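Yeah, one chain of the complex is gone here, protein chain that is, but the others are all in their spots.
For subunit A:
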Amino acid sequence: MEILQVILQIVLGITSLLLTMLILLHKGRGGGLSDMFGGGMTSSLGSSGVAERNLNRITVILGLVWFVVIVVLGVITKFDTGL
């Protein structure tokens, strides 16, 4: 259990950092505050291109891994303290 926990923690650290990087790589949509709380019309920009689509796919997969690792870690900690 110890080893698994350590491995999962390392994986979590790496995926978190990667996820943050990848999200910063995306092109930002929506323009700030005035947009947020009832401003003018938002112009939806059209297609996002192949690079953006691949980036989306990678981000989603990484996000899933990140999510699963957190849940598994939580379950392990729960059993550790519970038992």
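Methods note: a contact is a pair of C-beta atoms (placed from the backbone, for glycine too) under 8 Å apart; a residue touches a chain by one contact, two chains touch by 3 or more; residues count from 1.
Keep in mind that, in the parts below, contacts and distances are computed from a predicted model.
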One chain isn't displayed here; going by UniProt, is it "Cell division ATP-binding protein FtsE", "1,2-phenylacetyl-CoA epoxidase subunit A", "Protein translocase subunit SecY" or "FAD-dependent oxidoreductase"?
"Protein translocase subunit SecY"
Which positions on subunit A touch the chain that was left off?
9, 12-13, 15-17, 19-20, 23-24, 26-39, 42, 44-45, 48, 59, 63, 66-67, 70-71, 73-74, 77-78, 81
